[in-house]
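The structure appears right after this line, and notes come after that.
A protein chain is absent from this complex, but the other protein chains hold their places.
Order of writing sets the chain letters: A and B. Residues in each chain are counted from 1.
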Amino acid sequence: MSSTVLLTIAMLSVLGLLAAVILYFVAQKFKVVEDPRIDLVNEALPGANCGGCGYTGCRAFAEALVKSTSFEGLNCPVGGADTMGKVALILDRQAVAIEPEVAVVRCNGTPDNAARTSYYDGAMSCRIAHSLYGGTTGCHYGCLGCGDCVLACKFDAMYMDPVTELPVILDDKCVACGACVKACPRSIIELRKRNRKDRKIYVSCVNKDKGGPARKACKVACIGCGKCVKVCPYDAITMENNLAFIDSYKCKLCRKCVPECPTLAILEIGFPVKEQKPAEPAKAETN
Amino acid sequence: MFKTFPKGGIHPPENKLTADKPTVILPVPKQVTVPVSQHIGAPATPVVEKGAAVLAGQVIAEAKGFVSTNIHSPVSGKVSKIDTVVDTTGYKQTAVIIDVEGDEWVTTVDRSTALEKEITLTREEIIERCRQCGLVGMGGATFPTHIKLTVPAGKSCDQVIINGVECEPFLTSDHRLMLERGAEVLTGATIIMKALGVERAVVGIEANKPDAISHLTELAREFRGITVQPLKVKYPQGGEKQLIKACTGREVPSGGLPIDVGVVVQNVGTAFAVYEAVQKNKPLVERVVTVAGKSVTNPGNFLVRIGTPVTALIEAAGGMPDDTGKVVNGGPMMGKALAITEVPVTKGTSGILLFPAVAARRAEVLPCIRCGKCSSACAMGLEPWLISVLSEKGMWDQAEKEKITDCMECGACTYTCPAKRPLLDYIRLGKSTVIRMAREKITK
Partner (left out) sequence: MNNILNVSPSPHISTPETTRRLMYGVVIALIPALAASVYYFGMGAIIVTLTSVVSCVAVEYLVQKFILKTRPSVKDGSAVVTGLLLAFNVPSNLPIWIIIIGAIISIGVAKMTFGGLGSNPFNPALVGRVFLLISFPVQMTSWPVPSGFRTGYLDAVTGATPLGILSEGVKAGETVASLMEKVPTHMQLFYGYMGGSMGEIAAAALILGGIYMLWKKIISWHIPVSILVSVALFTGILWLADPTKYADPGFHLLTGGIMLGAIFMATDYVTSPMTHKGMIIYGIGIGVITVLIRTWGAYPEGVSFAILIMNAFVPLLNMYIKPKRFGKEVKHG
């Protein structure tokens, strides 16, 4: 009896020893030498693997950061300056100042503004609808409303508004990873500089048609009249292909362009309500 | 014994409502809209100015590059404007809009209907004439004909197949053409044979058109090298690769073209257009369009000028029924739904189908029950359930490995799906993405 016990113990010990030796040599043979800083940087990153930096995931981005010589062009939009500062500390390098950004939907083609001319009945995917035809309204540039951007958002920062049939971005949740920008087949969503109190002034239209057809398709389309360009004191507004564009890095939020727009295509968001001058509502009525 | 392709295929209800309706010549409308891009390839460049007087048959837009064709004025009149309009593709395109005045043709066109059987032009002249006259494949793909008639270096061609299958339900324009202009179609086939330097041509016709089969078989006795091959009624019998397999037993390799097995396929409509271009010097400015639908009062086959608004065609067929919920340009399996009917007829418009709203709506999408009916229906031996999921999930590499690019978008899988899944929607998306990615790889 006791000999059986002893034999068992001996056998198992020998087996264990053998396995240990083999494992040791295997580990030596297949040892991967890795910069320990990659792990550190990886831990400092948000770990969302959203791909907003342009790399496949946080780890790939960490490797790229460690290998790089400067932070030029490398940025984690999710973590922002905080994260990049931490990474800079780990790698003992200078952080490049980065402006925080936010995604903005540049279309206001609600059913009220842009009359529906057809009904899309295919698979609920903007890319499929986009490759099929111009869209459910007369505007062939605007939002298709199938929600590819919402599906692409990994931060729950977007939802489809059932009334406007447009996507809505929650500023406090948006990390400007750019996934929605890539998902939109019509390039409606843009990453813009994040201003104080999430204030925004932007042209909420991407219609490149001439004034007449654009206006016919949608009440709040940019008709390319150029009034905003003239009034802008900071040269922030450019006009290309009948479409005004406000550069968010040049714009100083003076709001001079907003009342100029005859179609109300320029939106101001997050500003305190202006004191209503008595003359203004009357003017709007005569229009 | 009717021949057919070996695997897959479906049998949708044929609904050939207009098979016995003789072709009616539609009067020239007051205004035509002629898009400059009615073919696969680069859009043509307009060569007329606003206000210019044009004659029917005159070139109004010139081909730009090799894969492109000329566009001719289908009417005589004055160019009202050159603008962007929505065409049958659903997108805005440049188009020449012409106000019609009278019906004056350029003098070089022989407008008589007498049959001209003697072929005087040489091979090169035939191909050049097809290019000049703006011929494209009339089956719907609208690939420029002169390119198809030019055998690429290193390839050889020994057989022409004339596609008279018309396997799409509802459509009868090719059927009527074969019955009414059979001799012209066969002469066109002979011209195509001469252009390609081959001795043999087969006209493939589905068995549901016995009158066309007997008529053309009769006529073919007088044409050397042309035989008529009756084919089993099965969709997609008219698919190029399926038709070649059925008629010759040859299998076009994956990713290859018919010329890789020594065959060129031309639609009967194209054969007729080739006849008119070569024998009558008439450019492609009109075509036969089937207008049909279950609740259309006066469905029929109409010979219309290119650029005629679809609304005029629908009027001619008795107006749009009140219950209409969908208008399709082409057949119900591969045609394109129109968002608006104020669009012009183009070279590729083979039919205008009006579906009632109830039938037009897609049914609720249910989960895939893995019945495998889509795989059984696929004539290309693909697995639609798999490649559609792969492209829905964005797994492009895998989709490419599963041969997504072999899909010819016939729609048999979506038709047959009991769960009503939009299989082809996603497959088409995946196919175009995979092709684009492959191109990007090459350019990199």
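The working rule: a contact is a pair of C-beta atoms (placed from the backbone, for glycine too) under 8 Å apart; a residue touches a chain by one contact, two chains touch by 3 or more.
What you see is a predicted model; the values in this text were computed from it and never measured.
In the full assembly, the chain not pictured is in contact with A, B, by the touch criterion defined above. The chain omitted from view is touched by exactly one of B:Asp83, B:Asp110, B:Glu180 or B:Glu251, namely B:Glu251.
Residues of chain B in touch with the missing chain: 7, 10, 12-13, 90, 169, 241, 245, 249-256, 260-262, 311, 320, 322, 324-328, 330, 332-341, 353, 355, 357, 359-363, 366-372, 375-376, 378-383, 385-386, 403, 406, 409, 411, 414-420, 422, 424-425, 428. Panel shows chain A; residues 116-123, 128, 132-133, 136 of it touch the chain omitted from the view.
One rule holds for everything that comes next: only the chains that are shown with their structure count from here on.
Taking the mean of the C-alpha atoms as each chain's centre, chain A and chain B sit 42 Å apart. Chain A makes touch with chain B in their complex at residues 117-118, 121-123, 125, 127-128, 131-134, 136, 140, 209. On the chain B side of its complex with chain A, the touching residues are 84, 86, 89-92, 336-337, 339-340, 360-362, 392, 422, 425-426, 428-429, 432.
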